[in-house]
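The structure appears below as structure tokens.
Up next, chain A:
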Amino acid sequence: MVEVTLWAGLVPLADDQKTVTVEAETIRELLRKLGERYPALSGPIKDQVAVVIDGVVYRNDWSQRIPEGAEVFLMRRLAGG
Partner candidate 1 sequence: MSFDAGYQSHKFKSVGTRPLRPDGVDKVTGRARYGADFNMPGQLVARVLRSPHAHARIVRIDTAKAEALKGVKAVVTAADLPDLTNGDGALFAILDNCMARTKAMYDGHAVAAVAAIDENVAKAALKLIEVEYELLPHVVDVDAAMQADAPVLNDTIFTTGVDPKPETPSNIANRSEFGHGDVDAGFAAADFIVERSYKTEQTHQGYIEPHACVANCNSDGSADLWVCTQGHFVYRQNCADLLGLEVSKLRVTSSEIGGGFGGKTHVWTEPVALALSRKAGRPVKLVMSREEVFRASGPTSATSIDVKIGARKDGKITGAMATLRYTSGPYPDMWAELGAMTSFACYDLENVKTVGFEVVVNRPKVAAYRAPSAPMAAFAVESAMDELAHKIGVNAVDLRVMNAASEGTKSSYGPVYGPIGIGPTLEAAQSHPHMSAPLGKNQGRGMACGFWFNFGGQTCSDLNVNADGTVGLAVGTVDVGGSRASLSLIAAEELGIDYQDIKAVIADTATLGYNDMTDGSRGTFSSSMATISAARNAIDVMRARAALMWDIPVDDIYWEEGHAKAAGSKYGNLSPLSVKEIAAESGNTGGPIAGHSEMIADGAGVSFGTHICDVEVDPETGSTRIVRYTVIQDAGKAVHPSYVEGQYQGGAAQGIGWALNEEYVYGDDGRLQNPGFLDYRIPVCSDLPMIDTQILEIPNPNHPYGVRGVGETPIVPPLAAIANAVSNAVGVRMSHIPMSPPRILAALNDAAKG
Partner candidate 2 sequence: MSSIAVSTTINGDDVEYLCQADETLLDVLRNRLGLMGSKEGCGTGDCGACSTIIDGRVVCSCLVLGAEAQGRTIETIEGMANGAALHPLQTNFIEHAALQCGVCTPGFLMAAKALLDVNPDPTEEEIRFWLAGNLCRCTGYDKIVRAVQAAAVEMRGEQA
């Protein structure tokens, strides 16, 4: 089970939940299950989010494994200059 903290902008799209718990072993599973549970999330999830696992930012890698007990954040994908 993974406990995901959502960035502020996503919270209203997830029934105002700040943290969500899902069963997922990879980023792919995590994003798919979040989209299934909260359909409003599936739009931003497609290309606006980055997943942070134990402080490391992963932009699009679906195959990235999520270790048991890892701290997971769903963050906005950032712009750089």
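The candidates were selected such that all candidates are chains of the complex that A comes from, given by their letters.
As a convention for this text, a residue touches a chain if its C-beta (ideal position, glycine included) is under 8 Å from a C-beta of that chain, and two chains touch if they have at least 3 such contacts; residues count from 1.
No experiment lies behind these values; they were computed from the predicted model shown.
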Touching chain, any copy counted, for chain A within the complex - options 1 or 2: 1
Residues on chain A engaged by candidate 1 in the complex (per definition of touch): 5, 7-9, 12, 52, 54-61, 63-64, 71, 73, 75-76, 78-81
